[in-house]
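Just dropping this structure here.
Removed: one protein chain of the complex. Kept in place: all other protein chains.
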Amino acid sequence: MSDKYAPLPEHKFSFGLWTVSNRGRDPFGSEVRPPLAPVDAVKMLAQVGAWGVNLHDNDLVPIDATPAERDRIVKEFKQACDSHGIVVPMATVTLFFDPAFRDGAFTANDPAVRAYALQKTLRAMDIGAELGAKIFVLWGGREGTETDACRRADDAVKRLRHAIDYVCEYSIAKGYGYTFAMEAKPNEPRGDIYMATTGNYLGLIPTLAHPEMVGVNPEVAHEQMAGLNFTHAVAQAWEAGKLFHIDLNDQVPGRYDQDFRFGAANPKSAFFLVKFLEDVGYAGPRHFDAHAYRTENYDGVKDFARGCMRTYLILKEKAARWNADAEIQAIVKEIHEPSMPTPAEATYSPAHLATLLGHTFDRGTLAAKNLPYERLDQLTVEVLLGTR
Amino acid sequence: MSDKYAPLPEHKFSFGLWTVSNRGRDPFGSEVRPPLAPVDAVKMLAQVGAWGVNLHDNDLVPIDATPAERDRIVKEFKQACDSHGIVVPMATVTLFFDPAFRDGAFTANDPAVRAYALQKTLRAMDIGAELGAKIFVLWGGREGTETDACRRADDAVKRLRHAIDYVCEYSIAKGYGYTFAMEAKPNEPRGDIYMATTGNYLGLIPTLAHPEMVGVNPEVAHEQMAGLNFTHAVAQAWEAGKLFHIDLNDQVPGRYDQDFRFGAANPKSAFFLVKFLEDVGYAGPRHFDAHAYRTENYDGVKDFARGCMRTYLILKEKAARWNADAEIQAIVKEIHEPSMPTPAEATYSPAHLATLLGHTFDRGTLAAKNLPYERLDQLTVEVLLGTR
Amino acid sequence: MSDKYAPLPEHKFSFGLWTVSNRGRDPFGSEVRPPLAPVDAVKMLAQVGAWGVNLHDNDLVPIDATPAERDRIVKEFKQACDSHGIVVPMATVTLFFDPAFRDGAFTANDPAVRAYALQKTLRAMDIGAELGAKIFVLWGGREGTETDACRRADDAVKRLRHAIDYVCEYSIAKGYGYTFAMEAKPNEPRGDIYMATTGNYLGLIPTLAHPEMVGVNPEVAHEQMAGLNFTHAVAQAWEAGKLFHIDLNDQVPGRYDQDFRFGAANPKSAFFLVKFLEDVGYAGPRHFDAHAYRTENYDGVKDFARGCMRTYLILKEKAARWNADAEIQAIVKEIHEPSMPTPAEATYSPAHLATLLGHTFDRGTLAAKNLPYERLDQLTVEVLLGTR
Partner (left out) sequence: MSDKYAPLPEHKFSFGLWTVSNRGRDPFGSEVRPPLAPVDAVKMLAQVGAWGVNLHDNDLVPIDATPAERDRIVKEFKQACDSHGIVVPMATVTLFFDPAFRDGAFTANDPAVRAYALQKTLRAMDIGAELGAKIFVLWGGREGTETDACRRADDAVKRLRHAIDYVCEYSIAKGYGYTFAMEAKPNEPRGDIYMATTGNYLGLIPTLAHPEMVGVNPEVAHEQMAGLNFTHAVAQAWEAGKLFHIDLNDQVPGRYDQDFRFGAANPKSAFFLVKFLEDVGYAGPRHFDAHAYRTENYDGVKDFARGCMRTYLILKEKAARWNADAEIQAIVKEIHEPSMPTPAEATYSPAHLATLLGHTFDRGTLAAKNLPYERLDQLTVEVLLGTR
């Protein structure tokens, strides 16, 4: 492979501990890969050229660990990260694996579960802070229902808000400096999950006590499970100043959560995503929340990890090529030109209103404007396929 | 049929002019029903017992009408409404039918199209105001793409915001007293539509100049096209004070926009929706944005319209029955009780934090909490099926 | 609850051992229920009123059992079934759980895996035969791909045919008297599974060496995952004489495999299914391949099992009511009458051809035929909701 696609720290490629350590268990089959110790996962990430590692509390510290075990484990992990030159940009908490959370965590009907979930999150924040993380992701994997008979859905919203407000205060009180990135998902493992799309979180955030501390962590697979255009969701988040983190992987629409290698399901939609992130200058981590096929051994896991980063860099190069393509740029210029004289776009004013209402538009002229989008898309396909 | 399900004005059932006047054209077939004049549609709605009628500008006034024609048409329509006791609670604008809008309206690349879309919307607001409408719906049916090469998606967001801000100012300036209800849709007729879900609009609204004037108009079919739980979206909007209008119909997930009779595709999800709206006391119109099968004549259109309202009222009665069912309520009570002593839920304070962090939770106890949701859902099914 | 919906042996309700023994593990969480021994599952099924139990080889006999252990286990299980009056109508084989099958079984690339899969299936047939099963289901859960680079898809078809032909010969040679029921699924746990729909198997069967021995086992969830109309698939299978078994459960389209309680996701589509099965006189087992929510304990598992059967019987009663409803039947009669005189329907003959080609049809008359399907569907909804 060409060196020009080798990952560098400046690319900010990170992987979840849980991704490279994924053992291939699924609803219809047992584990196929032996356990991978967190320090060995860090070593592997260093080998493949990653920049960072992210983790849930229990990816690293067993849920039953004593405080002393917890301290030792975190310390050793930190040392391993340091010695391999791997940073920990993001931490999160598992509020979904243990049977205690089988009806949710922050939104569970049992008040004791809600309190426990909050306590567990605060302790996960401690771990993350100790490891240097400044981004805290919250994915409410069990915050949902199989039957809406169990709870009023607006109560779930209120409970969720309460929890987020609380963790923001805790971060302030402790001086952790966290931003929180909320991760949406429409379903699985619950029949329906509250806050189904990134948009739902963008709607919740302004209702929080500290909206400035909270943004989103859109995930390719989660949006595409619902058949939605992921780049559109990312763009709205970016435009609102809320793109605090991103989870890259791939997914065929309308299916179980596949978490495929980045670009593996649909390289064209991956291209538009990379192009957007690079065009706007997104400066955060490029986190791969994916895992290797269950057919792989750990050599295959490395192939998988390398493939994620390499495909990103290939697509980044193609985005630059697209931007530099004269024919493409000529079309882009043409399609943005007005078809006929028109009042300048401006915010409302009585004067502008008068001009606008007084203007005569010719619908035939508007409809005749040349918009060669087929040609533009075909050129895009050819940049993607490398024949241009 | 029993009289107890007869529609009354207090139920606030409304239909779009375009719904009962739908002539059955689709991508693979021509019209099957003759044109229905707006005044005849109003008459039909009165016959079936509806309370209100909604309209796009061009449902009533042809796009090429002269000002004099426009005035005459609106006046006659108002008289027809008055004589039939039908109100016009909501108006909207078609920014999708004419070829001028083939690349969108507020987000089109052509600045002249954007200006024309704005002008057309202002004039539609005039019509609505004249007819007494206080809710103005905006559905951006063509605001989207088939290829993301054509425009940066964040530019679309900015353009959309500009337009919404403008129309808010216009409503203020004219004293129309409108609230605006934004209607999301994931795709069709565009490959992807911006603001794919109700959540996306909830996220956009707080970034507007007049967020207090703008809410959402969730539509069953549009959310279910993406396989999302509609009641969850409605609940979030309601909880945020943003449920300004609602479009009732039905839809099988993952398909073309079907706009079926309310409750026809899935009566169980329709039940949870009606139950939510009635439980929270939603006081706005129950608008049916649906149309009769293409196999129907206008008698069938009446059957369709009657069916929408009747099913709503049957489900409303079932919701009351559910709330009154002792066994169901006992389960609802039980599932909300704490499994073990737990710190009271409260906003963050140092004292509460200390209590929370000092509390010991027993995960086994949390996991053992009785949550008879299968039983609860089965009882719900039996209320729905009328065997309880 | 009323006794009239109590399950009886004549209803032929069966459950898989794996369904009531399901422990609630999913991709994001560990087991929530303790193990349930096969004999205890049989006892539970007797308690709730089921007629039969089905099993995979390894639901009963551990994959590593010695021949002596196997014999003892099967014998004890048979005794438990007998003492509880539970029959074993169907058996199957797990070719998906063990890591050996991570790339499939009959279609795996490794010839040794294919041979082992065959051997394992023959031994599972021995177990089933010993327990009295006459139906053998084959679900190729791992027969698929994440990348089509790994194998030519037509090779997979050939390999699958080879295996089915082999097991048919084995059944003949041993005198087991099995019929084989092939179960399709579009995806999960593989990215894509070969033989994605029931239709694909209906297409494969005629190419087998013993097509008369092989039919299908359609599953509600598997067809609805792809958004398909399950009743249509069942009807085609029935009409072809190939409905050898059926898996009842429920599923929202376009999602992970939910395996909900029968009728829980969409009672209307469940109604049409039950109505079809009862109308045509399907005489085979009504097998529930579903499992309780992960929020349940074993009392909830019983609620779940009872709910499956009870909903079936309620819908069966409603189907009879639909058939007896005079208004409904009048519409059914009307919609099947010719709109105008027309040549009698007949197989091709020169004489019929001459008549047909000589006939003049009036398209306007054809298009004016009254088809009150909205009314018919609304009446159906009201039968379903119990208001009629």
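Here are some notes:
Order as written gives the chain letters A, B and C; numbering starts at 1 within each chain.
Here, contacts are C-beta pairs under 8 Å (C-beta built on N, C-alpha and C of every residue); 3 or more make two chains touch, one makes a residue touch a chain.
Just so it is clear, the structure is predicted and the values come from calculations on it, not from any experiment.
Only one residue in the set A:27, A:300 or A:338 touches the chain that does not appear here, and it is A:300. Residue B:227 is the one among B:111, B:128, B:227 or B:343 that touches the chain missing from this view.
From the options C:8, C:37 or C:280, the residue with contact to the unseen chain in the full assembly is C:280.
Interface residues of chain B with the unshown chain, by the touch rule above, are 24-32, 96-99, 101-103, 141-142, 146-147, 187-189, 191, 225, 227, 252-258, 260, 264, 293-295.
For chain A, the list of residues touching the undisplayed chain reads 2, 5, 32, 227, 252-255, 261, 263-268, 292-293, 295-297, 299-301, 303-304, 306-307, 310-311, 314-315, 318, 367-368, 370-375, 377-378, 381-382, 384-387. Against the chain not displayed here, chain C makes contact via residues 63, 98-100, 102-103, 109-116, 118-119, 122, 146-150, 152-154, 156-158, 162, 165-166, 169-170, 173, 186-187, 192, 194-207, 226-229, 231-236, 238-240, 254, 272, 276, 279-280, 322, 328, 332, 335-343, 345, 347-348, 350, 353, 356-357, 359, 361, 363, 365-367, 369, 371, 373, 376-377, 379-380.
Here, only the chains that are shown with their structure count from here on.
With centres taken as mean Cα positions, chain C sits 38 Å from chain A.
With centres defined as mean CA coordinates, chain B is found 29 Å away from chain A. Multi-chain contact residues of chain B (touching two or more other chains): 227, 254, 367, 371, 373, 377.
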